[in-house]
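Let's look at chain A:
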Amino acid sequence: MAMLHTVNKSPFERNSLNSCLTKSKEGSTILLIEDAVLGALKGTVIADKLTTAMTTKNIYVLGSDLNTRGFTEADILDGIKVVDYSGFVDLVAEHANVQSWL
Partner candidate 1 sequence: MATITVDGKEIEVDEEGYLVNLSDWFPAVAEEMAKIDEVELGEDHWDIINFLREYYEEYQIAPAVRVLTKAVAKKLGKEKGNSKYLYELFPYGPGKQACKFAGLPKPTGCV
Partner candidate 2 sequence: MSDDIKKFMFVNTKAPYGTVYALESLEVVLISAAFDQDVSLAFCDDGVFQITKNQNTEGSGMKNFSPAYKALGDYDINKLYVEKESLEERGLTLDNLMDLTYEDEDDDWAEKPSIKLVTRAELADLMDQQDVVISS
């Protein structure tokens, strides 16, 4: 079982998504929560980086945090999957361990 990483910072303000992308292994899963969901939007300066990351890693975003900030599934990059809190719980249960990039 691979590892689950969570990130909760906007990548436009803090570096933790970058840290997570460079320090996670291929085949691992990254879940964007809280302000980090803003990094999933289309047309941003980090969109290419995420698209590249998606070729080797699974990227998810917490839907309720996206909605809370005024966005929906239609606004995010293709290939990023949306989960609700139940899906968050399942991701934690399915992966061998979890690391929160704070």
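Everything below uses one rule, namely that contacts are C-beta pairs under 8 Å (C-beta built on N, C-alpha and C of every residue); 3 or more make two chains touch, one makes a residue touch a chain; residues count from 1.
Selection criteria: all candidates are chains of the complex that A comes from, given by their letters.
Just so it is clear, the structure is predicted and the values come from calculations on it, not from any experiment.
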Touch-positive candidate for chain A in this complex, from 1 or 2: 2
Complex contacts: residues of chain A adjacent to candidate 2: 2-3, 15-16, 19, 22-25, 28, 97-102
